[in-house]
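A single protein chain has been omitted; all remaining protein chains appear in their positions.
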Amino acid sequence: MTVFTVFFIIFLLTLMVITALAIVQTKNLFAAAMLSGIFSLMSAMIFFLLDAADVALTEAAVGAGISTVLFLGALALTAENERAGTAGRAAALAVVTVITAVLVYATFDMPRLGDPNAPAQLHVAPWYLEKTPEYIDVPNVVTAVLASFRGYDTLGETFVVFTAGIGVLFLLGKAPVGQPKVSPAMTFAGKTGLRHYQIPRVVGRLLIPFILLFALYVQFHGDYSPGGGFQAGVIVAASVVLYALLEGEEQARQALPAWLLRLMAATGPLIYGFTGVACMLLGGNFLDYSVLAHDPVHGQHYGILVIEAGVGVTVTGVLISIFHSFAARGAK
Amino acid sequence: MIYYAVIVAILVTMALALARALIGPTVYDRVLAVNMLGTKTVLLLAVAAFFIGRPDFLDLALTYALINFIGVLAVLEFFRVRAQRSLAEEKEGE
Amino acid sequence: MSVEAYHLAVLQVVVPLLSAPFVVLLRPRGLAWAAASAASAMAFAIAVSLTAGVLSGDEYRYAVGGWAAPYGIEIRVDALTSLLLLVVTGASLVALLAGRRSLDVDIDDARQPLFYGAWMLALAGLAGIVVSADAFNIFVFMEVSSLASYILIAAGPNRRALPATFKYLVMGTIGATFYLIGVGLIYMMTGTLNLADMAQRVHEVADQRPVLAAAGFIIVGLALKAAVFPLHAWLPNAYTYAPHAVTVFLAACATKVQIYVLLRFDFLVFQGNLPGHEFQFSHFLMPLALLAILLASGVAMMERNLKRLLAYSSVAQIGYIMLGVSLLSATGLSAGIIHIFNHALAKGALFLAVACLGMHIQGLRLGDLAGAAKRMPWTMAAFVIAGLSLIGIPGTAGFVSKWLLISAALAEGSLGIAVVAVVLIGSLMAVVYVWRVVEAAYFQSPQAGSPEGRHEAPPMLLVVTWAAVLGNVYFGLAPGLPIKLSQAAAASLLQHLP
Partner (left out) sequence: MEILELYNYWVFAILLMIGFYAVTAKLNLVKKLIGLSLFQSAVFLLYISMGPVEGGTAPIFHADVTGRVFSNPLPSVLILTAIVVGISTLALGLAIIVRIKEAYDSVEENEIRELDRQ
């Protein structure tokens, strides 16, 4: 943590605060969505500087990518401008002031940024760094903790994604009542998308195979570099969104039909969960991959490979389903 | 030393792009500013990867570039849909 | 302990969790419901055998992934856990069995698999919170259960279910994020996420400001999720506009699980480590609990919508639970904990009776109930008995918790007298709001044009309702099991106090 890095981070953080203020202040919701994309990119940059490369990758893909697309899809269906302003501003400001005061008061006893003697660096964390080569033997310690030491959390996380998927399908699966229906050309991506715009179309179509290849790399190279099932799933979903934008939502839906996406969304969690059950049947604890092969370290490798695949399948299926649910809403 | 200069330069351009995104005034200004900020982030990430001594993280920049590209196309599509809807509404109004 | 029994603790979560994706894929009509009920019954059976194990002195500690705590995530089951597990899995099973017909009406066939999938996720999430011994893991399962219950509530037939769900989503997320901030601050100061390990390590940094802030964030966040007065704003509409079966399920257990986390966290980690914290805890919660009892009961007395009346009564009942807890004595704690169980029984039975009424009466305002006792005598009889349990009449489950609560309060001296007075006033107010329903149903003549003759709810629903009502009577006359569990739970919570 050189002085320069500290100032670098401080500068970016200040830009983030300005962006956040602008997000709250603007009445135009489209601008707010754009600015929150910027906000995500900047925070991803800060995470990168704070040695959290995996988080930087995910925050950029999720915050700047997927949530921007979701916001646009939802704004196309609702309204672009705020009509009413605020209510109970004084009360809100009072609560905000009190909580800020408590938090800032609390900071003065906090360990300084990068302090090697901070409690968080002394107890469990060194154990992970020390034991990962011995027990799991993958270079990316984040993956080791995520998939094995705290694999049960990640199982829960996969089910959170799955829950969101069935939630959106449930809520938007019911046809709107009494709504003036619009032609598919007027829904997000719709029938044609940007098909009549040659340059994006040519460039985009060239890109898609490479994006998919890159997604596979992120999926299977997650043991060695930042990445893993979740990030790969997001990238695959992004490529399908790109395809839908270029060729129209209907085309994308034909390429990957709804039943298949639903199957993927449900199969992924099952792959993860039944890996855990298999470990139990082979005499270990739930999610104890070391019983999956004769050599415990190999067992861990297999286990991590399989559950990361499960995560990837879930995230791909769920995110594409969610995109279609928003894009196709309200069409005839 | 060169890294310091590059990082400072990129940070300054980011601040300028952010100013444009905040001021607007038209949505196209904002879209352009967002796109530019995205590009600058890709560059900054690449430089920072060398600066902190982890050039093996360059593939993150690839993801950023990708997301930026798709994001801008999604925005354009949003405008196309909006324009078509307001056209249809005008027709109904006549 | 046999190998199978050893795995039961994790199977309690895994069975409902893994059944959810299967349920989502089942297309034919009714199959999703059957699968969900079967999985729910299995979860209940697991909870029963865990309770039996706890009563015979077993202690379940399970290292998920084979990694010992604090490096891995630990699951453990003790008396308090098993009591909560019985409530959660029992409520889910009862609500599913009772709700089949009414849910068929509310939710179209194509979306039923998704709905029941969400139900299983809500069950798995709640069970996951209860058995977990890891602060961050609790957050993950909290989110599984919350997201799933947003879906369940949004399934309500009235459009008002949607804004109600949105409010719940916003407030629930704020609560969960506050909890996450608290956990982060503690991790910053102790370097661990395992609750028991945290309890040991927090001692050295107990006077540090981040830890004090963490205690505040965790208590407020969980109080928000548990709808502790005055943070209950999301609850009445969410319970009112959810489908009836969902109300039965969530009213019986969702907020109680959050109270459970609050108790577990506060008694294990903070009290006994932070100097004077137990008094702050008690002085913070007791006035809120008293106000909750008085004000929420008052609103319930004025309310004209039956479900909302019962929802406000729930806010008041959460007040009784917190009141018992805030006395910080063994009797007080066991009174609070046993009320978790007894209130689930009483409120579950009441909402089941509401589900029966809802089969034939639209709207469910008190005015709509006029003459309901003639048309649905069995349903209204069930409602009356469950209502008596809610009030706390001797011979019902509600009496046991009120009795314990009053005896705990009397041990406190002059403050105790005031507390007892509030409990008695609250019970009288409960008499009033239950009476208003009874009056409408028994003594008002039906509106002109309403159908004549008997028209009872479907047999399955009625049988389940009466089973719950008889449960109220049974646990009122023979309260041995919940008393034993709650006393053991109170003792284990208090052992950390100096």
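Here the chain labels run A, B and C in written order, and each chain numbers its own residues starting at 1.
The rule is short, and it goes like this: contacts are C-beta pairs under 8 Å (C-beta built on N, C-alpha and C of every residue); 3 or more make two chains touch, one makes a residue touch a chain.
Everything numeric here is computed off the predicted structure, so don't read it as measured data.
Enquirer: With touch as defined up top, name the shown chains that contact the chain not shown.
Expert: A, B, C
Enquirer: Of the residues C:G184, C:G416 or C:P446, which one touches the chain left out of the display?
Expert: C:G184
Enquirer: On subunit A, what residues meet the omitted chain?
Expert: 1, 3, 6, 9-10, 13-14, 16-17, 20-21, 23-24, 29, 32-33, 36, 39-40, 43, 46-47, 50-55, 58-59, 62-63, 66-67, 70-71, 73-75, 77-79, 82-89, 91-93, 95-96, 99-100, 103-104, 107-108, 110-116, 118, 120-121, 124-125, 128-129, 133, 139-142, 144-146, 150, 153-154, 156-157, 160-161, 163-164, 167-168, 171-172, 176-177, 179, 224-226, 230, 322, 325-326, 329
Enquirer: Considering the whole complex rather than only what is displayed, give the residues of subunit B touching the chain that is not shown.
Expert: 52-57
Enquirer: Residues on subunit C that touch the omitted chain in the whole complex?
Expert: Subunit C touches the missing chain through residues 136, 140, 143, 147, 150-151, 154, 159-160, 162-163, 165-166, 169-170, 173-174, 177, 180-181, 184-185, 187-188, 193.
The definition used in the following text is that only the chains that are shown with their structure count from here on.
Enquirer: Chains as vertices, touching pairs as edges: which of line, ring, star, complete or other describes this one?
Expert: The chain contacts form an open line.
Enquirer: Using CA atom averages as chain centres, what separation in Å is found between subunit A and subunit C?
Expert: Subunit A and subunit C have C-alpha centres separated by 32 Å.
Enquirer: Taking each chain's centre as its mean C-alpha position, how far apart are subunit A and subunit B in Å?
Expert: 19
Enquirer: Could you work out how far the Cα centre of subunit B sits from that of subunit C, in whole Å?
Expert: Each chain's C-alpha centroid was found; their separation is 47 Å.
Enquirer: Would you pull the subunit C residues touching subunit A in the complex into a rising list?
Expert: Result: residues 7, 10, 14, 17-18, 20-22, 24-25, 62-67, 70-73, 108, 110-111, 114-115, 117-118, 121, 124, 128, 136-137, 140-141, 143-144, 147-148, 150-151, 154-155, 185, 187-193, 201, 205, 208-210, 212-213, 216 of subunit C touch subunit A.
Enquirer: With touch defined as at the start, can you tell me which subunit A residues reach subunit C in the complex?
Expert: 102-103, 105-111, 118-125, 127-128, 131, 148-153, 155-157, 159-160, 162-164, 166-167, 169-171, 173-174, 262-263, 265-267, 269-270, 273-274, 276-277, 280, 284-290
Enquirer: Where on subunit B does subunit A make contact in their complex?
Expert: 4, 7, 11, 14-15, 18, 21-22, 24, 27, 30-31, 34, 37-38, 41, 44-45, 48, 52, 54, 56-57, 59-60, 62-64, 66-71, 73-78, 80-82, 84-85, 88
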